[in-house]
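Note that one protein chain is taken out, while the other chains of the complex remain in position.
Now for chain A:
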Amino acid sequence: MMDIQSCSSPKKRSCRRRRPKRRLVRKHRSLKKRVRILSHRQRELNSAIHTVESQNASLTSQVGSLATQVASLTSQSNSLAGQTGTLGSQLASVRTEVGAIGANLGAFAAQTVQLQREFVSLSAEFSQVQSRVESLADPFVATRTMLEGRVGTVVTIETTAGPVAGTLIAVGIDFVEILEPSGALVFIPLGSVDAFA
């Protein structure tokens, strides 16, 4: 209104007509521009709202899952607490048994020493019995072993039927073989050997 009243040119009438129109046009343009900006802003806000809603749904789901996991963990924790109690009880029992064993350890050690002594004694007896059994199983082992060391040498074997002299050429399981100077072979059972030289 001020602009309209202050227009002092001769063309006041046109001035009066144009200026308000121009202002309105500018205002209209400005408003359109603002509307566009606001529309754009609205779209952005709508998008952001959509994103926030999506995140909210995801978070809600995660919160549900976490709640389930918390419930499970709580249950497991309760179970572990129960097991811990049981193990504690068992531990106390084991400690008691360990204490009892520790008290008997000295007696066990003494018995072990005694058993070791008896084992040594029995081992010696076993060796003697084993030697005796071997002797019974093979009564000629000593004679045969000695004569085996004389193979190839001249020996004289004493028997009840008389002596046999010659080169000892073989010693068998239960006999010796002698080659006499005449070329004759003599087979003598080891059980008939009274002595040899």
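What to note about this one:
Following the convention adopted for this analysis, contacts are C-beta pairs under 8 Å (C-beta built on N, C-alpha and C of every residue); 3 or more make two chains touch, one makes a residue touch a chain; residues count from 1.
The rule is short, and it goes like this: contacts and distances are computed from a predicted model.
One subunit of the complex is not drawn; among "Glycine betaine/proline transport system permease protein", "ATP-binding cassette domain-containing protein", "Probable septum site-determining protein MinC" or "LSM domain-containing protein", its UniProt record names it "LSM domain-containing protein".
Contact with the chain that does not appear here is found for just one residue of A:Gly99, A:Pro139, A:Gly152 or A:Gly191, A:Gly191. Residues touching the missing chain, restricted to chain A, are 157, 159-162, 164, 170, 172-175, 177, 180, 182-189, 191-192 (touch as defined at the top).
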